[in-house]
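Below is one structure, written out as structure tokens; comments come after it.
For this depiction, one protein chain was excluded, whereas all remaining protein chains were kept in their positions.
To keep things simple, chains are lettered A, B and C as they appear, and every chain counts its residues starting from 1.
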Amino acid sequence: MAIIDDLGASLEKLPGGGVALTTLDGFMGWSRSMSEWTYPLGTACCAMEYIASSFSRFDFDRHGSIPRSDPRHCDVMVVAGTITRKMAPVLKRLYEQMPDPKWVIAMGNCTVSGGIFYYDSYSVVRGIDEIVPVDIYLAGCPPRPEAFQDAVLQLRAKIKAHSIAPSNERPVRSTLPNADTPRKGEGIAEGGERS
Amino acid sequence: MNAEELKDRLCAQYPDLCESLSIESGRATLVVAAQDLHACAADLKDMGFDFLEMLTALDWGDEFELVYLLRSHEMAVSMFAKCRVLRDAPRVASLVDVWPAANWHEREVFDLFGISFDGHPDLRRLLLPEDWSGHPLRKDYEDERIVRRPDYI
Amino acid sequence: MTLLLGMGWGALGVLVIAVGAIFGVWWERKVSARIQMRLGPQQIGPAGSLQMIADVPKLLFREDIIPARADRTLFKLAPLIVFAPIAIAMVVIPFTSGWAPMDMSVGVLFFLAVPSIESIALLISAWASHNTLSTLGGLRGAAQLISYEVPRSLSVLPLVLLAGSLRPLDIAQRWEWWWFPLTLVAFVVFFIASLAEMNRGPFDMPEDESELVAGYFADYSGMRWAIFMMAEYGAMIVASLFAATTFLGGGWPLSGAAGTVLMVVKAVALVTVIMWVKWTLPRVRPDQLMSFCWKILTPLALIQLVVVGVVLIWL
Partner (left out) sequence: MPHDLTVNIGPSHPSTHGVCNLLVELDGEVIVSAEPRIGNLHRGIEKIAENRTYMQVIPLTDRLDYVGSMYSNWAYCRAVEQLAGIAVPERAEYIRVMMCELQRIGSHMMALGPAGSDAGATSVYMYTFAQRDLVLDLFEAVCGARLTYNYVRPGGVSLDLPDGWVEQCRAFISQLPGAMLELDRLLFGNVIARARMKGIGVLSREDAIACGTSGPVARGSGVDFDLRRDDPFSVYPRLEFSVPLGDNGDCYDRARVHLFECIESCKIIAQALDQIEPGPVRNDDVPRLIAPPAGDTYAHVESARGSLGVYLVSDGSVRPYRMKVRSPAFSNLSVLPLLAKGHLLSDLVIILGSLDPVFGEVDR
């Protein structure tokens, strides 16, 4: 773990450390979330959409997120494409090469569950969560670049919730609607009249 | 040149091949015995079939069938050559010295069907990891990690 | 006393380079975005200019990975050795007419000599990482840096001849407008050799992204890697400042504070051109790089030197 995380653990025990911790925590969360550098582990079709999302039309750099080809320099590993059993040790190893704190986006159905290759395939890994921990599951075969950008923005909320103090986890505030939020137009279907 | 003309020409040039020639799905098809494969391939190459387009195998239970798709750029025609080997002794001569293109194709067939090619310079698994056991494209391949799709039909 | 003063100015140089690098990275992201029909960073600060405020603390507090088989001491030392010479070289640059942080009688020599320590640092970082791709990058980098020292040094000599002094201050003070057309070839040679010295495209084989992934600093993470990046941008800034003060006449035609501002504008323009070149041109191959250095740049610099010498005799 990085120095700041040790600092967080020791600050917690100090009297008055909580105030400093909260400030530091907020700043680090912001800093980490605003600069998500992605490591593309592009294997198949999804890699095309990953490339598209960092290129001219969708331009990922707008969000401060740049692709780097060296896992040592990256925060978020984007597994884009099918992972086979031959590739699985490589994925594991690349994940271990990344410095903490690190996050993983499983991009595309193949990485979520095996997708179209779930049944009858002898060589496909059924979901990369068998190998590495996954933070964001992004469905689609392949997901559109907009969907991928949304995944990165969702991850932002998750990173902000991550605290440098071990006992200080906060709930993730997502921009997605909660389950009990009424959907648009729901009243019309039930009430039959526009309010 | 179409398949009929090719068949006639092959017959004229190699009368002993004539009875094993037929036309299937629009292409001249030559059925060869496993022991004649190499000599026959060399003959076909001399005739102008300089391009090995595809090589694959089929699992017919107690026999494997090797399918070679050959093409001649000069004559602008393609033909099949087929050869059967017994499942118990899946060995056949390698054609790498005739068509270098056969190199990776034969490794792939070795990998997925377990057919050995005698005289291949570097016969190793190509697609699957080196430590894989079994040959998945055989019809009787079993692997406990495969999830079978429920049959809806 | 001189030593203490030098250290003080060196520390200030570090600060200037750090701030310069932060904005340099933003500027590069914007310039490359413009070239590539993109927008670049947008969310933090006006036009994303404070993006690095988020990036730097993140990098600072990443886990610091040292590979198991690395040489730990050298591994930790290398980023410092890369960075230090650039900060040191900065102290001889005359910022306004008549003032430089350190007024050295052999300032030009000092400026050319100190950054060559970098080649050792590249080798150290490559060797210490215990990584084949890094080693290749480090070897390429060392060869490239040592070779391009020659045309780079030769290209400054015409100015030294014209000014009759090795003091950058003298060069800046005695600069006249007709020096520029006279030393144009030398300026171009200096510019190209500086690109190679700072491992910028099209001469960035040591850190060649498409084959060596990141070259000699492939195994550095977090802040140590950031120091490498800072050194790269620092080298860009320092070389541009030096070229602006010597080849482009510093603040000419203005003087005083306005002159300093104009000098910085010239330097920024040069930095922009460096980025423009990087994002436009393909990368050359190591052997082509060497033959370009020895067969084209070095003879050109020598011819320029002779021309300036003849002009001086004729004058």
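Annotations
In this text, a contact is a pair of C-beta atoms (placed from the backbone, for glycine too) under 8 Å apart; a residue touches a chain by one contact, two chains touch by 3 or more.
Quick caveat: nothing in here was measured; it's all calculated off a predicted structure.
Every shown chain that the unseen chain touches in the whole complex is listed here: A, B, C.
Within the set A:Leu21, A:Met34, A:Ala47 or A:Val134, the residue that contacts the chain not displayed is A:Ala47. Considering C:Asp204, C:Asp219 or C:Glu232, the position touching the chain not shown turns out to be C:Asp204 (whole complex). In the full complex, subunit A touches the omitted chain through residues 41-45, 47-49, 51-52, 55-57, 69, 81-82, 84, 86-87, 90, 94, 116-117, 119-124, 141-142, 144. Seen across the whole complex, the unshown chain contacts subunit B at 24-27, 50-54, 56, 58-59, 67, 69, 73, 76, 78, 80, 99-101, 103-105, 112, 125-129, 136-137, 141, 148-149, 153.
Within the entire complex, the positions of subunit C that touch the omitted partner chain are 32, 35-38, 132-133, 136, 201-202, 204-205, 208-211, 213, 279-288.
The rule we apply is simple: only the chains that are shown with their structure count from here on.
Averaged Cα coordinates give subunit A a centre that lies 47 Å from the centre of subunit B. The centroid of the Cα atoms in subunit B and the matching centroid in subunit C are 60 Å apart. The touching residues of subunit A, when paired with subunit B in their complex, are 85-86, 118-123, 126.
Across the interface of their complex, subunit A is touched by residues 128-129, 136, 141, 143, 145-149 of subunit B. Partner subunit C is touched in their complex by these residues of subunit A: 1-4, 27-28, 30-32, 34-35, 55-56, 59, 61-64, 66, 69-70, 72-73, 75, 97, 99-101.
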